[in-house]
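This is the structure, below, for whatever I ask next.
Note that this complex is displayed minus one protein chain, with the remaining chains in position.
This part shows subunit A:
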């Protein structure tokens, strides 16, 4: 996978994960064009399209479009499953996920994605294991944030 984009029906970007090195300008251009292309598709059309020299696989879940760019040798149908798995993970984590969850907790959406995919490939095929890892990491984060005393806060002790 070269990149994954999540965007709303109004074309607002909610998540962008790039697995190829591109300049900020290039990323913006690609995003703009691709979002336009996908949003122009009619609902009855198939989930795959050719764009530049890439294959684009996209699927809409409620108000969010999940859009992946894969290479020629990659299997489009399994990519749909990858997208679906990611949505399931988000759903389990947030409990009936909706777009607002991803807006307000975007960093968590990234963390979950990074436990599922690495370098564009799936690193873990068990839903349970991905969620367990996130859970543990979240706990680590909480432990680290032990309450500081007021004096500590103002640097007096």
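The working rule: contacts are C-beta pairs under 8 Å (C-beta built on N, C-alpha and C of every residue); 3 or more make two chains touch, one makes a residue touch a chain; residues count from 1.
In this text, contacts and distances are computed from a predicted model.
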Which of "Vesicle budding-like protein", "Translation initiation factor eIF2B subunit delta", "AP-1 complex subunit gamma" or "Prolactin receptor" matches, in UniProt, the chain that is not displayed: "AP-1 complex subunit gamma"
Residue among A:36, A:63 or A:141 touching the omitted chain: A:141
Positions on subunit A where the hidden chain makes contact: 13-16, 18-19, 21, 23-24, 28, 44-50, 53, 73, 75-78, 80-82, 85, 103-104, 106-107, 110-111, 114-115, 118-119, 121-129, 133, 136-137, 140-141, 143-145, 153-156
